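Only one protein chain is missing; all other protein chains are in place.
Our next item is subunit A:
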Amino acid sequence: MKTETAPEAPAVPPAADPRPPARVLPVWANPRLGLLIVIAALVVLFSSLTPAFLDPRLTLAPLQADISVYVVVGLAQLAVLSLGHMNMAVGRMAALSTFAMGLAYDRLGVPLLVGLLLGLAVGAGIGALAGLLIAKTGVNSFVVTLALDFGLLGLVTILYTWATGGVSFAVQPSGLAALRFDTFADYCMGEVCGPRIPLVVPIAVAAALGVGLLFRHARLGREILMTGSNTVAAELSGIPTHRRVVTAHALSGLLAALAGFLLAANNGAFSANIGESFLLPSFLAPVLGGTLLAGGAVSVLGTALGATLTQVIYKGLNLLQFSLEELKLYIGLVLLAALSLDRLRAVLAERRAVSPS
């Protein structure tokens, strides 16, 4: 018999079950760090090309306000990406919700906060409706929200025509102007004034912190992620998956409504075109930040950085006086480059982690 005999006392216990090595990725493989570096590089580039880029009042304050809007837009998409779903109606949900806000301010004269809450409720409601349709019918979220988007497009136009005879509410609820123009530098206690940060920024920061807390620590958020990771296993682990789908979509609608409100505050008007520009950025921010389209994992910080990157590019090119068409062309190119670089970085990091060094 040509059989090996086992050593009497093996130095290493028989590796019938070798521990898989924990994969350690190099630091630069973190997509968040990569984004931060790209953002910093672009800021240096733009400010060396045009000093106006660093003008606090004309550039930096509006830039922060824009970033705030698109961070929340990205979070609205992230809320359903967590499930591996999509919300193609993210812009139109914002439009319908801001219509509700405008109507409340115009007809009922409610305070700013009450109108906002009302609009958030409308957004959450329409999101929940989408979630309910998806959960009950089992139809793909892409199709359901795309159809919903189409329907809402018509509905919003009809509603604005009915309520205003045009495409915008004339009403200016008190406090809206402050949200639009003021920064904390305008509020002083004696000699000490705040930093030049627009008033809308803390709203977006709070939203990001809330969503981050939800998905990292809350049972609800984790159960949504587990549902996105493996729906059957989630159901067999006692998670009410249908309800989690509805919750995630309601959250998406609510955040879309909040983004709509922030944009209305920045524009100074509740109008029908709010949300028109939301769809592409809503995907870009989370995806640039490392959130998977497949579901089960999200990155709130990445989404904030992703939104920042797109807005920095937009603002920089704008200041360099590119025409609107050129602007679109270059933003497209820069984003494609950023996504490819990101992919390259991920592949390199993966190779580095796998190959024995």
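Just so we're on the same page, a residue touches a chain if its C-beta (ideal position, glycine included) is under 8 Å from a C-beta of that chain, and two chains touch if they have at least 3 such contacts; residues count from 1.
In this section, contacts and distances are computed from a predicted model.
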_Name the omitted chain as UniProt records it, choosing among "Cupin domain-containing protein", "Sugar ABC transporter ATP-binding protein", "Alpha-D-ribose 1-methylphosphonate 5-phosphate C-P lyase" or "Elongation factor P"._
"Sugar ABC transporter ATP-binding protein"
_Identified contact with the non-displayed chain, of A:I239, A:L255, A:I274 or A:L288_ = A:I239
*Considering the whole complex, which of A:V110, A:A297 or A:L327 touches the chain not shown?*
A:A297
_Omitted-chain contact residue, chosen from A:A130, A:M226, A:V245 or A:L317_ = A:M226
_Using the document's contact rule, name the residues of subunit A that touch the chain not shown here._
1-4, 6, 14-23, 213, 217-220, 222-223, 225-226, 229-230, 232-240, 296-297, 353-356
